[in-house]
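Complex shown without one protein chain; remaining protein chains in place.
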Amino acid sequence: MSAEYTSDEMMTVAAARQLRDGTACFVGIGLPSTAANLARATHAPNLVLIYESGCLGAKPDRLPLSIGDGILADTADAVVSVPEVFNYWLQPGRIDVGFLGAAQLDRYGNINTTVIGGDYADPKVRLPGAGGAPEIAASCGEVVVVVRQSLRTFIDRVDFVTSVGYGRGPGDRERLGLRGGGPRVVITDLGVLEPDPKTCELTLTRLHPGVTVEQARAATGWDLAVAADLAAVDPPTEHELTVLRALEATKKVAAR
Amino acid sequence: MSAEYTSDEMMTVAAARQLRDGTACFVGIGLPSTAANLARATHAPNLVLIYESGCLGAKPDRLPLSIGDGILADTADAVVSVPEVFNYWLQPGRIDVGFLGAAQLDRYGNINTTVIGGDYADPKVRLPGAGGAPEIAASCGEVVVVVRQSLRTFIDRVDFVTSVGYGRGPGDRERLGLRGGGPRVVITDLGVLEPDPKTCELTLTRLHPGVTVEQARAATGWDLAVAADLAAVDPPTEHELTVLRALEATKKVAAR
Amino acid sequence: MAKLVSLAEGVADLVRDGDVVALEGFTHLIPFAAGHEIIRQGRQDLTLVRMTPDVIYDQLIGMGCARRLVFSWGGNPGVGSLHRFRDAVQNSWPVPLELEEHSHAGMANRFVAGASGLPFAVLRGYTGTDLPRHTGNIKTITCPFTGEVLTAVPALRPDVTVVHAQRADRAGNVQMWGITGVQKEAVLAAHRSLVTVEEIVDELEPVPGQVVLPSWAVTAVAEVPAGAHPSYAQGYSVRDNDFYVRWDAVSRDRDTFREWMEQHVLKAEVQA
Partner (left out) sequence: MAKLVSLAEGVADLVRDGDVVALEGFTHLIPFAAGHEIIRQGRQDLTLVRMTPDVIYDQLIGMGCARRLVFSWGGNPGVGSLHRFRDAVQNSWPVPLELEEHSHAGMANRFVAGASGLPFAVLRGYTGTDLPRHTGNIKTITCPFTGEVLTAVPALRPDVTVVHAQRADRAGNVQMWGITGVQKEAVLAAHRSLVTVEEIVDELEPVPGQVVLPSWAVTAVAEVPAGAHPSYAQGYSVRDNDFYVRWDAVSRDRDTFREWMEQHVLKAEVQA
């Protein structure tokens, strides 16, 4: 029996499970960082965490509060300059997994973190922008996206392509010359989506315990494809929950 | 009264005097390194020595035996990578003076350190090659050349242009887009040559004590121009000689 | 050789109305005190450049110092959005703010090109995104050996770069360590530079992970203890994470923001 848990906890645990031990992971701040550190503290002790601040192989014993948290430099195998992390480490395809969040995501896994609504020059909401994401999405071996699923975030066509998923469909990544594999999986608070091997369209392949297909459809701004062999995600184990909550607690302590 | 001294000592002292205190100097190994360290130990204590091994602001208390001598790293303000020394420090024109030697030098101050005689594919003598010299000669604010003068070295046209002086004459550096000023002065064991402001041709402007114009002409493979106001170089001072000999002695000790 | 100056002198001498100004830093070593001095001295019409404009840029923008922002990620790190930045973009308050928007990889390489004395940099970047449609200076370039098409971005050459570091010696040699971001490149790319430091010491003891900027590559150095607060200086201070959280509330409202700036920046005692 699992303990009680929130949908955000389920999402973070499911995201952490996507990271294989011994791989190198380029970590965005927020949900991806929490999930990556959970993975390192559970099934993937040799996961190599790479932050765009230049920290290679960071091994924080608490959750970093930003991408430039001192704990990352203190525990890294090497701290390199920001140009170096992008040019020598990300660009040549040395990083196995890019771990990204999104403000908007479309059916082909394209990500928007730039502007919402209106047009670029006069947007409804101005978001922080690209950061490292366009090149993480282009050059990592594969991409894992973690994002809460809602009609606001899961839309048919993103207002601005900040980071390319599968573009407008099959063959687009190759045509653009992007060398990484693109989004392998999207983890949400409702379940798991994976690109259809033929159409590249994000398809619901797993649901978190207690979530229905209808709920997932209702939170998706396009006609959501559902896998024939739709499966259920295992609920968080006691151990996963304990470690995750301990990590979250360190964040609150560090913020004091 | 000065003490007895050799023509090589006179050459080294005259070369050292060319370096102004507080400037940054890109130092080749051999004669240039000896002269630059002599300058630092006498009139130019704040001369910034830069070696292509990545040592910025090296302050060796003995003569380094190679461009990668440990004493350079131990005493440098910063040790940077070889790509960095060329890209961030030399290329943008941050270095005031480039201090070079030569196997052959022509009337326009072009330098050969690549091959002598025959053709490139089948040379009479294969020399070490370019090293950092082409870009030092191109990008430093000015270049000082130190070289023993003889018919073997001072030839009408170098067999191979390894590093550009004034090319084939006035305007060539500008046409090539070279941003440094080129050779300002050539110091030999016989005297000092400077480019004619109009023709860019190396012109004998000073003679070391006891050397005649005829000797200089006899050691030059082209019809050597002589300045109307030909002057004499001051002989080495006691202090210059004492410091130079002490430096040379450290070299013998370090080599043990 | 770098001149040792007070912060007020340094800003007065080196930062001019209309300049392209980079105050660089990557969460660590953000030059807050220098940014505040720029605000106090009333600089206007600045083009602000930075990979990660955060709270100090929110303040500069909210106080009307900037007419243009060149950047790749503008946010309150670990907290969320920048409300003064948003208000300027969405509502032109207090003055309109032009944007020139890049990715981190693009901005980092633009500084590298500037530091290297090259007019442009080559990278694999931006491809397939909407950035090139809105940012004019992202072009393609073809490899003369393989024919492959890559991306080119122009060099960044700020009029002045301002950074904060842990230490300098009396000769003006600067030492920083920990996360040093793109600061070396930003200083070397600029025509002038001002470095604020936690302390000026007799001798710079070498430290693992250090980046040293020789005195002759820096224009001026000012001793400004805690000059990175609420950011941090590794070995000297820890990040004031509460401040960043509080800033979210302070900066949401124009009046609250102005009052806060009045009290904490404009009326702050200025070092002579």
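Each chain gets a letter, A, B and C, in the order it is written, and its residues are counted from 1.
Throughout what follows, a contact is a pair of C-beta atoms (placed from the backbone, for glycine too) under 8 Å apart; a residue touches a chain by one contact, two chains touch by 3 or more.
Since this is a predicted model, take the numbers as computed values, not measurements.
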Check: shown chains touched by the absent chain are A, B, C
Chain not shown: contacting residue from C:S6, C:N137 or C:S237
C:N137
Specify the residue from the set B:V161, B:V192 or B:V211 that touches the hidden chain.
B:V161
Check the options A:S53, A:S66 or A:Q91 and report the residue that touches the missing chain.
A:Q91
Using the touch definition up top, pick the residue from B:T12, B:Q91 or B:T188 that touches the left-out chain.
B:Q91
Residue list for subunit A contacting the dropped chain reads 22, 24, 46, 48, 56-57, 77-78, 87-88, 91-94, 139
Residues of subunit B in contact with the chain not shown
29, 52-55, 65-70, 72-73, 79, 81-83, 86-87, 90-91, 114, 120-135, 138-139, 160-164, 167, 172-173, 176-179, 254-256
By the contact criterion defined above, which parts of subunit C meet the unshown chain? Give residue numbers in ascending order.
117-124, 137, 139-141, 143-146, 148, 150, 152, 154, 206-210
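In the analysis below, only the chains that are shown with their structure count from here on.
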Subunit C and subunit A - chains in contact with each:
none
How far is the middle of subunit A from the middle of subunit C, if each middle is the mean of its Cα atoms, in Å?
28
Measuring centre to centre with CA averages, how many angstrom lie between subunit A and subunit B?
57
Of all residues in subunit B, which are in touch with two or more distinct other chains?
none
Quick check: what residues of subunit C touch more than one other chain, meaning two or more?
184-185
